[in-house]
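Heads up, one of the protein chains got dropped from this complex, but the rest are sitting where they should.
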Amino acid sequence: MTDVVATNETILVVGGGISGMTAAIEAAECGKNVVLIEKSPALGGRVSQLYKYFPKLCIPTCGLEINVRRLRFNKRIRVLTMAQVSAITGDTGNYTATIKITPRYVNENCTACGACADAVSAEVDNAFNYNMNKTKAVFLPFNMAYPRRYVIDPSIVGTPEGEAAKAACKYDAVDLSMKEETLELKVGAIIWATGWQPYDAAKIQPYGYDRFANVITSVEFERMMDKAGPTGGKILRPSDNKEAKNIAFIQCAGSRDRNHLTHCSRICCMASLKQSTYVGEQYGDDEAAKASIYYIDIRAIDRFEDFYKKVQEDPKVSFIKSKVANITENQENRNPILHGVNTEGYHRYDNEHDLVVLAIGMQPSADITQVTSGVHTDASGFIQVHADNGGIFGAGCASNALDVNRAVQNATAAALRAIQVVNRVSGAEA
Amino acid sequence: MAKKEYSFYPGCSSERKASASNYLVSVETISKTLDFKLNEIPDWNCCGASIGYAEGGELPRHAMNARNIALSEKHNAGQDIVATCAACWLGTKETHERLSKSSQLLADTKEALKEAGLDLDYKGEVPIRHMVEVLIEDYGYEELGKPVKKPLEGIKIAGYVGCQTNRPFGVAGESFENPKYLDKLTETMGAEPVESYDQKVTCCGGALAFSEPEKSQVQIKKIIESAYDHGAEMIVTPCPVCQMNVEVYQDQINKKYNTKFKIPVTYYSQLMAVAYGSSAKEAGLNGNIVRATRLEEIASKK
Amino acid sequence: MTDANTLMVEKYRNSFLKEVEANVEEGDWVRMCMQCGVCAGSCPLGPHWAHPPQEIFMMIRAGKREEVLTSDSMWMCTSCYNCIVRCPRELPITHIMHGLANYAHRLGIAPKMNPTRRFAKIFWDNIASSGRVNELTLSIKLYFMDGIASGIKKGLEMMGVGLGLVKTGRLNPLGLISHSGVKDTKGLHAMLKKAKEIEDKRKGLA
Partner (left out) sequence: MADEMKLAAYICKGCGLADRLDIGQLKQIAEREGKAKIVREHDFLCNSEGVGMITKDIEGEGVNHIVIAACSRRAKIEAFNFDKVAVNRTNLREGVIWSQPDTDEARELTQDMADDYVRMGCAEVVKMQIPTANPNAGSNKRILVVGGGISGMTSALEAAKAGYEVLLVEKTGALGGMVAKLHKRVPDLEPFKEPADTQIDDMIKAVNENSKIKVYLNSRITKTSGAPGQFSVNISQESGGTQTENVGAIVQASGFTQFDASKLERYGFGRSKDVVDQMGLEELAKAANGGVIKRPSDGKEVKSVVFLQCTGQRSPKEGELSYCSGHCCNTSIKQAMYFKDANPEVDAMVLYTDLRTPGNGEDFYRSAQKKGVTFTKGWPKEVTADLHLKFKDVILNDEVEVQPDLVVLATGMVPNSGVDVEASGGAPNLGGDDDDAATVAGEGDAGISVLNLTYRQGKDLPHLRHGFSDSHFICFPYETRRTGIYACGPVRRPMDISQAVEDATGAAMKAIQAVENAAQGRAAHPRSGDLSFPSFRKEGCTQCKRCTVECPFGAIDEDENRYPKFNEGRCRRCGTCMGACPVRVISFENYSVDTVGSQLKAVDMPDEFSEKPRILVLACENDAYPALDMAGMSRTKYSPFVRVIPVRCLGSVNTIWVSDAMNSGYDSVLLMGCKRGDDYQCHFVRGSEIAGVRMSKIGDTLQTLNLEPERVQTYEIAITDADRVAQLIDDAAQMVEKIGMSPFKF
């Protein structure tokens, strides 16, 4: 049974992505006690699935490494993975959070030596790679995963495979008898940092994500670039695993659209500008390598404009002011064909590309109104800054469509708001 | 359970010796099998079709449809209004929507209707439905499958949905770009749907087949060609205009582009009638200019 | 310029947008367009449009009244509703196109010889008189709208189609004499007359 010490001077942070980690660490480094819970088996969230950040084109793992180190050396933070909040009751300075922990079937004895994984052959969809490939049913979520501890997929528990994994472990780290646990934590303030999820691309019917193999989403494209990803760092067409060189990026895929997400997801323009540089990175000055960005407005705000300018100067990249009307497929080569009109003076096009990347919109990944009442969310489900929210504060992409930098900034602010609550509590009790 | 009854709006093309008369024949046939009753709206008038806007304008067009709604209220009170023709359904449904949105329009419409001695007590409650909605929603594929006596085995059929039964309203749960209900119906009748058919929602030109034949026939050609390319031997559709346009211009297209199109274009209801064991005549197959021989064979089988 | 047209030019001097909002079916949606162009790309007859819908909206805002109303672009609309279902701003584009066409036609400045405009008139007269479509008279009128000679020519072209329909009992050769419309034609006519009156009043066209 997991035992967690928490009082109404403890801050509960829900979500272990970059925002949740930041909120937890910043608060802990101010001397506050924090419980950080994450629903997946490892911390890192969406950023751990990114290849590079805009505009620096630096590697997300770098910042995660620092944060993980800060977090591990800090004895005030308690991390619970595979844990989700199912209910929140109580009031500012005095909440009770019900937390469900799903079994990992591997305990803290795990040394991540990998013997268990070597012992099994069963495979499951690789969620970390958006199910673009498979992984062993006993796996380390990803190379830099923290906790650096293996996970056993429930599908092999109670099968010979499961037993094989258990037998392979010299350190009694495999425990197939683990059951789902439910904890009740008393906490003073709650930071809701559950992040975002990509909008369901299949719903954008004209683009045929569900019909055409070579139409993918921007998050999937990020995974392709990762050496440890499903394509070993190559841009390969799902239809035939051939290199895709002539790539189209479609902006506002789901965003700014009354039929889908009414808000602008803010990051997608910069994400596509960034991804257009991957084409050059991958193919050098290969003539065939091209990136075409179909857009309504390019929203490269503040100094991101510098990056936009740089990309505009790249002869490989072209911009078409147009919301693509629909996509059809070339029956012979499975190439997507984009149909539409460039509205800067009415130019009709039917452009064939090797691969289409949908700059997919951002929506909150967990609905807080499902676990508690009285928290103000906007029409898109993002948590607003509102006095009525009491001691519950949104952080990062749970509070708005934000890029990483702004999400972290916002999470730092949320940490202070939570500290204000627990300081009031301790002040009252002192 | 009580026999299902609907307030039926057949529409001009379904009239005797009109371009979709055979559609009506087949619908009447399956209504017997499925045991539902169609009560024709007495003295119904034309919906104005999509082309009616140009000369008719807004209010007159809505008045036409409102007249049918009023007549239905009067004579078939409480029954859903059901149309077999896509344009009739769309026109009526559009008016129905606008009336419920705009009190101004409703008032004006009532005023106009008075002139026809009708007093529209409009509450916007009676749904306006297309026959395929009735089949899918009130029966469901499983129910529709039960009466099948002669599965249409081995017939490859392209489901051409077209525009107006699909957009802007469409059939609940279907996508605008890739509706699957015709494929499901076809399958339910034991035939083989051509699911990869990629022109199922391409516009046939509609009324512009008359005014802009060249432009429309380019569309029609695409629709037929793709059906052939994907190995279809028959096209099925829920819309009289689609049926007419795709079927009757094949010779002209053949002349112009020297193609060899000769593909039957039938109504979903004709497939059902045959599968339910009705005769070719009951299925209205004698109404097809390009004979649906495979269906006729099955129909003639004992 | 017809009276109606002059009247409107006077009334809405320098604001074509306001004129459209007031007089064109669903015209008050024009302002909501954000120029993404999805409509332009979605139209089956798109290649035949001099000005796609999104551009027409921009022209309306820019006050290009003459160019818009005399354009035959709107007349290319097949009512396929692709634009409507794809528009990210939910503009009822099909209806706006219909509305613009109808308005131009009403003001008498729509392109005179545009076949769709002429067919639409024939069609409406056809249904307005009897209340239901008489497909035979409809097609005959259509073929003969450019006079006897071309009428016969078109008639011959369409002969195959016609015969096919007759043979299969889908066209009534006697439609000229034996077409049955609605019974209450009187009421229908009165209704339509009234409806037109009201509409004209509302649009200040009375």
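Note that the chains take the letters A, B and C in the order they are written out, and that residue 1 is the start of every chain.
Assume a contact is a pair of C-beta atoms (placed from the backbone, for glycine too) under 8 Å apart; a residue touches a chain by one contact, two chains touch by 3 or more.
Predicted, not measured: the structure shown is a model, and the values here were computed from it.
Q: Can you list the shown chains that the absent chain is in touch with?
A: Displayed chains contacted by the hidden chain, ordered by label: A, C.
Q: Which of these touches the unseen chain: A:A300, A:L338 or A:V375?
A: Among A:A300, A:L338 or A:V375, only A:A300 touches the chain that is not shown.
Q: In the complete assembly, which of A:T10, A:S40 or A:T61 touches the absent chain?
A: A:T61
Q: So which bits of chain C touch the chain we can't see?
A: For chain C, the residues touching the absent chain are 15, 17, 31-32, 34-35, 54-55, 58-59, 61-62, 64, 89.
Q: If you put the missing chain back, which residues of chain A would it touch?
A: Touching the missing chain: residues 18, 22, 26, 29-31, 53, 56-67, 69-70, 72-75, 109, 111-113, 143-144, 148, 170-171, 226-228, 256, 262-264, 266, 297-306, 309, 343-346, 376, 378-380, 384-386, 400-401, 404-406, 408-410, 412-413, 415-417, 419-420, 423, 427.
The working rule: only the chains that are shown with their structure count from here on.
Q: Classify the inter-chain contact topology: is it line, ring, star, complete, or other?
A: Contact pattern: complete, every chain touching every other.
Q: A-B versus A-C: which has more C-beta pairs touching?
A: Looking at contacts between chains, A-C has the larger number.
Q: With centres defined as the mean of C-alpha atoms, identify the chain lying farthest from chain A.
A: The most distant chain relative to chain A turns out to be C.
Q: Of the chains shown, whose Cα mean is nearest the mean of all protein Cα atoms?
A: Going by the distance between chain centres and the overall C-alpha centre, it is B.
Q: Suppose each chain is reduced to the average of its Cα coordinates; what separation in Å results between chain B and chain C?
A: Computed from C-alpha means, the inter-chain centre distance equals 23 Å.
Q: Using mean C-alpha positions as chain centres, tell me how far chain A is from chain C in Å, no decimals.
A: 51
Q: Provide the C-alpha centroid distance between chain A and chain B, rounded to the nearest whole angstrom.
A: Whole-Å distance between the two chain centres: 46.
Q: Multi-chain contacts only, two chains or more: what residues does chain A have there?
A: Those would be 206, 326.
Q: Mind pulling the chain C residues that touch 2 or more other chains?
A: 82, 85-86
Q: Write out the stretch or stretches of chain B touching chain C in their complex.
A: Its residues touching chain C are 12-13, 15-22, 43-46, 48-60, 62-64, 67, 108-109, 111-118, 163-164, 167-168, 176, 202-203, 205-208, 210-212, 215-216, 219, 248-249, 251-252, 286-289.
Q: Would you mind writing out the residues of chain A in touch with chain B in their complex?
A: Going through chain A, the ones touching chain B are 205-206, 208, 211, 326, 328-329, 331.
Q: Once bound in the complex, which stretches of chain C touch chain A?
A: Contact set of chain C toward chain A: 34-42, 46-47, 51-52, 54-55, 82, 85-90.
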